[in-house]
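Removed: one protein chain of the complex. Kept in place: all other protein chains.
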Amino acid sequence: MNFKTKISKIENQDVTIRGEKLSSLVKTGSFTDSIFLLLSGRKPNENESILFEKVLTAVIDHGMGTTSSLSSRFVASGGNSLNVGVGAGVLSIGNYHGGAIENAMKFFYELKDASDEDVKEKVKDMLTKKETLYGFGHKIYKQGDPRVAVIIEEMKTSTFLRFKDLIESTIKETKGKQIPINIDGLIAIILCDFGFDPLLGKGIFIIGRTPGLVAQTYEELKEEKPVRRLAEEDITYIK
Amino acid sequence: MNFKTKISKIENQDVTIRGEKLSSLVKTGSFTDSIFLLLSGRKPNENESILFEKVLTAVIDHGMGTTSSLSSRFVASGGNSLNVGVGAGVLSIGNYHGGAIENAMKFFYELKDASDEDVKEKVKDMLTKKETLYGFGHKIYKQGDPRVAVIIEEMKTSTFLRFKDLIESTIKETKGKQIPINIDGLIAIILCDFGFDPLLGKGIFIIGRTPGLVAQTYEELKEEKPVRRLAEEDITYIK
Amino acid sequence: MNFKTKISKIENQDVTIRGEKLSSLVKTGSFTDSIFLLLSGRKPNENESILFEKVLTAVIDHGMGTTSSLSSRFVASGGNSLNVGVGAGVLSIGNYHGGAIENAMKFFYELKDASDEDVKEKVKDMLTKKETLYGFGHKIYKQGDPRVAVIIEEMKTSTFLRFKDLIESTIKETKGKQIPINIDGLIAIILCDFGFDPLLGKGIFIIGRTPGLVAQTYEELKEEKPVRRLAEEDITYIK
Partner (left out) sequence: MNFKTKISKIENQDVTIRGEKLSSLVKTGSFTDSIFLLLSGRKPNENESILFEKVLTAVIDHGMGTTSSLSSRFVASGGNSLNVGVGAGVLSIGNYHGGAIENAMKFFYELKDASDEDVKEKVKDMLTKKETLYGFGHKIYKQGDPRVAVIIEEMKTSTFLRFKDLIESTIKETKGKQIPINIDGLIAIILCDFGFDPLLGKGIFIIGRTPGLVAQTYEELKEEKPVRRLAEEDITYIK
């Protein structure tokens, strides 16, 4: 079994992460910049640093009722410690919960060098075939997600932001209604600007959401009675 | 089944977290300050904010060979997606891996109002009985953990830092050798200064380490062949 | 890192489990007897074999509404494969869900050599102190669990069955009402008769329930829309 890595190295009574001493990262003291370095192998520039803080904050928690919050709470309520509840919440972050970032990133990267016209044609074609346009539309934020607006304000330069307007306007033209970009779509644009691998899309969501899962699991353990279960009258038996 | 929460609330096309609008938190743009608010219900002051960045950075990754990194990698190598590997790593953060913070916090809180003499007596008694002093000593950092030093520099005021010197000096007197505080012990002191519940100790470790688990799992998925397993010659069969 | 085991061994193109060739176990062809051997190191006698089949069958599934079924279903609904849903269900089987078997076993083993009078005294004392008598009482089966009756019929000889009558009658005398043994309590008695370690109590429950979790997760993946979440109106926000 091979154990080789380029992430980090323990040597001379310190850890080196992507070429930087961990104690130096602690001294500099930005958790978010350290995450950026750890995942990408390079330090963010000033604007990237500002945007990455916003991206992670934007997904920190989305209420008690999300799939991951409930997964954490149910598993914890069986009589488990905090790490097990949080771990179960992370497990639930699958293709349909946080997975849109990765899919949107793949789509944007594929069309990176396409002309505006080609992008619009592609989107029209997908709309006709009823294929999913990852990163657009939201059940709750019909008028646009307030997190999106405050992040865009800070996007000084962006190669991929053009996809927002191109896709929104094509949807408007084709379907006659406004379906704005959602937070997953905007995060995908930013991570493409950073040059991140799409496979890291879900990872960024997990890092951002883990504090929320800690909070939800902690509340469950402190405030709720154990063994959550459905009442029989809430179950419908079918044949 | 009751579903009640004081963490966060979806209303008026926005999320409110502990009384703050999520879009405002995104605008302000500090991930770490938002974590602090989410977990404690209050915003950190300036020094707390600086220290919390350092605490989370300090545990971001500790090499490929840790229990949680290997748990992530083995589970991922069975043919699973990123979230499953990261979730398995979080699961492994049990009583013996990241658990010292919680235990040290309980100990410090219990002795919060004790006199220096009483603390020294208590520690001597524990050393005699060979009980564990959580948060002191490390297999690798015999001379003291370099992360500890750079964090202490920033600790302007601290109610609980006295436990470091009291316990280190009592160990020196009793056992005749230096066993310095480790990063878990120092984090425990800081979280006690913050007034956090000991049960959140493991949660802070999980939040800090999740980026490392994302990096380790990502590398496993990108670089390694599937299905890690032991060679038969590495296994000893006993009766 | 040591890798030593007495469970099983790959050699000469076959696996040996607790001294038996796996191909021979397959030829003999009893899954349940093989589980018994694997866990205890010895083959069951005829009556033990009959009882162990019943024990595992008794916990195979307990409806859609249990904590473990819901944990499996929520995690699967985030967009995960079957193994992840089933794994999450197993995680949820903590101290309060399936954990009573282990606790009851410890209690019975401790009192193994106590006289009937001493057992009754101990139970009375616990009832007075409102301590939990693991393995007695059930929210649904007020008149006694139908699974209990059909298993007891087959218990030819039992050292530990006396605890059922002793505890039930002491409860009746002390509290004036019938609180019958539940399936966890009876399984604890049987596993004590087998001489199993209490730590295996939860393991037996997990083995028995895993088919139910496979069925529940499979149904979720085949029949339900992804991303289960609470409706906002089902959540109560508190301060």
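Each chain carries a letter (A, B and C) given by its place in the written order, and its residues are counted from 1.
As a convention for this text, a contact is a pair of C-beta atoms (placed from the backbone, for glycine too) under 8 Å apart; a residue touches a chain by one contact, two chains touch by 3 or more.
It should be emphasised that the depicted structure is a prediction, and the values quoted were computed from it without experimental measurement.
S.K.: Among B:P44, B:G87 or B:P180, which one is in touch with the chain left out?
M.R.: The one listed residue touching the chain not shown is B:G87.
S.K.: Touching the hidden chain in the full complex, which residues of subunit B are there? Just list them.
M.R.: Output for subunit B: 63-68, 70-71, 74-75, 77-80, 84, 87-88, 91-99, 226-232, 234-235.
S.K.: Mind listing the subunit C residues that contact the chain we can't see here?
M.R.: Within subunit C, the residues that touch the unshown chain are 1-10, 13-15, 17, 21-23, 25-27, 29-32, 34-35, 38-39, 50, 53-54, 56-58, 60-65, 81-84, 86-95, 98, 140-143, 146-147, 149-151, 154, 197, 199-200, 202-203, 206-208, 210-212, 214-219, 221-224, 228-231.
S.K.: Since one chain isn't shown, list which residues of subunit A touch it in the complete complex.
M.R.: Residues 2-6, 9-10, 80-81, 83-84, 91, 230, 232, 234-239 of subunit A touch the chain absent from view.
Following the convention adopted for this analysis, only the chains that are shown with their structure count from here on.
S.K.: Can you list every residue of subunit A that touches 2 or more other chains, as numbers and ranges?
M.R.: 63-65, 84, 87-88, 91-95, 98, 228-231
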